[in-house]
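With one protein chain removed, the remaining protein chains of the complex are shown where they sit.
Chain naming follows the written order as A and B, and within any one chain the residues start at number 1.
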Amino acid sequence: MSLTLGELATQFGCEVAGDPAVRISGVATLAAADAGAISFFANSAYGDALAATKASAVILKDSDLDKCPVNALISENPYLTYARVADAIFPDPPPDAGVHASAHVSETARVARSAQIAANAVVDADCEIGEHVYIGPGVFVGPRCRVGDRSRLAANCTLVQDVTIGKRSIIHSGAVIGSDGFGNAMSDSGWVKVKQLGGVLIGDDVEIGANTTVDRAAIDNTIIGNGVRLDNLIQIGHNAVVGEHTAMVTMTAIGGSAIVGKRCMFAGRTGCVGHITICDDVIVSATSWISKDIKEPGVYTASFPAEKDKSWKRKAARIRRIEDIVDRIKKLEKSSDDT
Amino acid sequence: MSLTLGELATQFGCEVAGDPAVRISGVATLAAADAGAISFFANSAYGDALAATKASAVILKDSDLDKCPVNALISENPYLTYARVADAIFPDPPPDAGVHASAHVSETARVARSAQIAANAVVDADCEIGEHVYIGPGVFVGPRCRVGDRSRLAANCTLVQDVTIGKRSIIHSGAVIGSDGFGNAMSDSGWVKVKQLGGVLIGDDVEIGANTTVDRAAIDNTIIGNGVRLDNLIQIGHNAVVGEHTAMVTMTAIGGSAIVGKRCMFAGRTGCVGHITICDDVIVSATSWISKDIKEPGVYTASFPAEKDKSWKRKAARIRRIEDIVDRIKKLEKSSDDT
Partner (left out) sequence: MSLTLGELATQFGCEVAGDPAVRISGVATLAAADAGAISFFANSAYGDALAATKASAVILKDSDLDKCPVNALISENPYLTYARVADAIFPDPPPDAGVHASAHVSETARVARSAQIAANAVVDADCEIGEHVYIGPGVFVGPRCRVGDRSRLAANCTLVQDVTIGKRSIIHSGAVIGSDGFGNAMSDSGWVKVKQLGGVLIGDDVEIGANTTVDRAAIDNTIIGNGVRLDNLIQIGHNAVVGEHTAMVTMTAIGGSAIVGKRCMFAGRTGCVGHITICDDVIVSATSWISKDIKEPGVYTASFPAEKDKSWKRKAARIRRIEDIVDRIKKLEKSSDDT
């Protein structure tokens, strides 16, 4: 879709510096942009790219306006405005309503007329599929699932059973929602499976990444709050609760029955053990692992960045002899006391 | 299914405290239970919930009986008894025998009459599918696979080829079994693929989690022993051997040709390098990594739990200067000797 800079400014509450009549029909990086494209400037590292850009307009802060050689859309939060502008220029096409001839929909499922069920998708017994829902090719929607209006299930994802998804949520390809939690009791003859009987509740405006897994609860529900963002290859254990607007980057693992607060941010390869509670507004640094309750908002960390192998190995060898170091200090202290 | 407390006691060798005629038709947590539900008490943290429960009965140890306000099923191992009771009340339905019209079964495959092949599943050449096996929608069973009696392959999992699965095993959605191992030889012009020619042998009563991957061997077989439990998003490299009744929590990675003993427990995000041997009864703590043979049973660890970022960073900076610390001690020792 093509919009003028003035129309974008009005729609998103920004000011224009330059020509409000210029037409915007695409987005691009500062470096690659040419006529018709809008770009954004939010990171001072790209100052040279801004100075040289051929974009038709750039979204930026008022304080950066003097560095901008072209038209500008002035915003307090250029990245957020960019997100809204990109969405306006490239709106999602509505689903192509109807059930593909090769899809299988149970007689007991209720599918809204405006929903699309694509090739080879399967919608099982007692499901409810809302208005304008998109269910992609090869998706399996197991028994008793409910998918709210305008949600989208990308190709080859799986809702195993008893999964409820709110409105406008997106489940990406390969994600598995509602698979059995990891419940095992040891007996004399080996592990006995603890039946997983609960479901998964996913709120509105949630996004769940490719090949991420969210297990069904043992009893009751695993819960993903409104507005949560899960990247690819994340694991959410059974009966865990992830609070609203919390975001987790790839390879985060949340243990069973853990309760994670609202607006938390888990960087890549983080996670927590099961059965703990993490309060709202906690940030976990990349690769760090939470092993007990957190009751105070803030940033939590435990990791060493990689360095040259030789230098690390020398240090690590000394660190592993820390007890020797402490013993030597004790000895020195004793001898100093004696003196 | 509905059973009396007395019937459950007889079936699982427990004693009843209270009314053996009370009917149990569901399971619930202590807090959520009401009439008809049985719950269990195995963690003293839930003492208040026990005192307030409205369950028809609670499975617990004899020593906790005095705290129980309702009927009780007395067991040495309440969690194990709960697992068995839940299975008795909610038995798995038998598969709906037959091949769905949209499934594709090779002419050279042998499928037991009691097995179910669901919509859009594909069973390739020379496969053998046993009695009461369930093969879910979208599953691909590649050439030369054998699936033993009563095993279940959940929707959208994949057996690539040459995979043999024993009896009563479960493969969850998105799991990929029998994909090529990671074998590459460097040449002057880049990596040359080392052909993966082996298979995967999976024992009886195994459970493999959603989106977990178990690679086919380069030669011979990758082996998963009887009773093994693998959680979601785990990787088992080519030619690895996982001993009977070993359990691994999410994001464990087992390197190629590693041999892991029986009854081991790998907590979340653990793993080991390839070509090592880990003896029976080893426990690996969360996020710890094994880099050489383990010959003695026990718990193995190397990790720091996350703490407040500022406090960690201060420590980490000092730890990285460990060599300076050692130098200063040496100097002090020298000066002390001189004194």
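The rule is simple: contacts are C-beta pairs under 8 Å (C-beta built on N, C-alpha and C of every residue); 3 or more make two chains touch, one makes a residue touch a chain.
As the structure is a computational prediction, the values presented were derived from the model and not from experiment.
Shown as candidates are B:4, B:25, B:77 or B:235; the residue that touches the absent chain is B:235. Of the candidate positions A:56, A:116, A:156 or A:257, contact with the hidden chain is made by A:156. Of the options A:98, A:137, A:274 or A:297, the residue whose C-beta touches the omitted chain is A:137. Residues touching the missing chain, restricted to chain A, are 27-29, 32, 77, 79-80, 82-84, 86-87, 90, 102, 118-120, 136-138, 154-156, 170, 172-174, 205, 207, 209-211, 226-227, 229, 231-233, 244-245, 247, 249-251, 268-269, 286-287, 303-310, 312-313, 316, 319-320, 322-323, 325-326, 329, 332-333, 336, 339 (touch as defined at the top). Seen across the whole complex, the unshown chain contacts chain B at 102, 104, 120, 122, 138, 140, 142, 156, 158, 160, 174, 176, 179-180, 182-187, 190-195, 197, 211, 213, 215, 219-220, 233, 235, 237, 251, 253, 255, 269, 271, 273, 284-285, 288-292, 298-304, 314-315, 318-319, 325, 328-329, 332, 335-336, 339.
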